[in-house]
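Right, chain A next:
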Amino acid sequence: MKLYPRQRHRVLQVITKLIIPFVMLFALYVQFHGDFGPGGGFQAGVIFASAFILHGLIFGLQHTRSVLTPTMLRVSMAVGVLLYLLTGVVSMLRGAEFLNYDVLLHDPIHGQHLGIFAVELGVGITVYAVIVSLFYGFASKR
Partner candidate 1 sequence: MAIVMNGKKITAAFAWVESPTAVHMAIKILAGLCALLFLLDIIIHRHTYVPGEGMWGFYTFTGFFAFTLIVLGAKQLRSWILRDENYYGEQSVDSEEYPTSQLDIQNEPAVDRENDQ
Partner candidate 2 sequence: MTWLIPPLIFFYGAFLCLFVGRTQRTFITLLAPVIALVSLLMLPMGNMAQVQFLGFELIFIRLDKLAFVFSLIFIIAAFLAAIYAWHVNDKIQQVSTLLYAGAALGGVLAGDLISLFLYWEITAVASVFLIWARRTPAAYATGMRYLLIQVGSGVLLLAGLLVHYNDTGSILFEHMGLVSTGTLLIFLAFGIKCAFPLMHNWLQDAYPAATVTGTVVLSSFTTKMAVYALARGYAGEEILIYIGAVMTLFPIFFAEIENDLRKVLAYSLNNQLGFMVVGVGIGTELALNGTAAHAFCHILYKSLLFMSVGAVLYRTGTSKASELGGLYKTMPITMVCCLVGAASISAFPLFSGFISKSLILDASAKNGYYLVWFALVVASAGVLSHSGIKIPYFTFFAHDSGKRPAEAPMHMRIAMIITASLCVIIGVFPSLLYQLLPYDVAYKPYTTSHVLAQMQLLCFALLAFVFLMIKGIHPPEVRGINLDSDWVYRKILPTTLSAWAASAMSVANTWRIGLQTQASEWIIGIRRLSSPGGLLAKGWGVNSMVFVVTLLLLLVLFLNLF
Partner candidate 3 sequence: MIATQLPALQIIIPLFAAPIIVLVRRSELAWIIAVVANLMCVLVAWKLLGLVNEQGIIRYSLGGWAAPTGIEYYVDSVNAPLLLLVAAISAIVLLYAYHSVKKSVDSNKHYLFYAAWMLCLSGLLGMLITGDAFNVFVFLEISSLSTYMLIAFGSDRRALTASFRYLVLGSIGASFILIGIGFLYAATGSLNMLDLAQRIPDASSERAILVAFSFISIGLMIKSAIFPLHAWLANAYHHAPITVTAFLAGTATKVSLYVFLRFLFSVFGTQYNFEYLLFNVILLPAAVLGFLIMSVVAVFQTDLRRMLAYSSVAQIGYIVAGISLATQAGLTAGYVHIINHAMIKTALFMSVGCIIYRLGHAHRPSLDNLIQTMPLTCAAFIISGLSLIGVPLTVGFVSKFTLIGAAMEKGWWMMAALVLVSSVLAIIYIGRVADVMLFRKQRLPNPIPQGRNEAPLSMLVPMYGLIFMSLYLGVYGSKTLAVASEAATQLLGGFR
């Protein structure tokens, strides 16, 4: 993949800088609206990752790497999974089955809300981290 050097394609660079926040915002919308409407952690994660991928395409991999370091990705991946698991474990600690959200809060409906929310967030974080890692992996291969 040919990565564009910094000084060329000014138009693309400026537009990209404008777009990226919106992409991220949309990702967050898809993420947190997932329990009511279409969406959820998987989709949100991919959209969130696409913001970084776009950044990488336009500004070069080096640049993106310094913005989002591989270490952060690694941590995000692990944290996402842990978030998912911890949600399940909390419900276990509260005396119900693994991932039984009913017991997370005072009543089952709110509990389900919170449970889905946390679990989907975990999924989202992991998915974005994995997708960006894949991009880094492929892009750095010559």
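A quick word on the picks: all candidates are chains of the complex that A comes from, given by their letters.
One rule holds for everything that comes next: a contact is a pair of C-beta atoms (placed from the backbone, for glycine too) under 8 Å apart; a residue touches a chain by one contact, two chains touch by 3 or more; residues count from 1.
Owing to the predicted nature of the structure, the values given are computational and were not obtained by experimental measurement.
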item	value
Touching candidate for chain A, same complex, options 1, 2 or 3	3
Residue ranges of chain A touching candidate 3 (in the complex, touch as defined)	74-75, 77-82, 85, 88-89, 92, 95-102
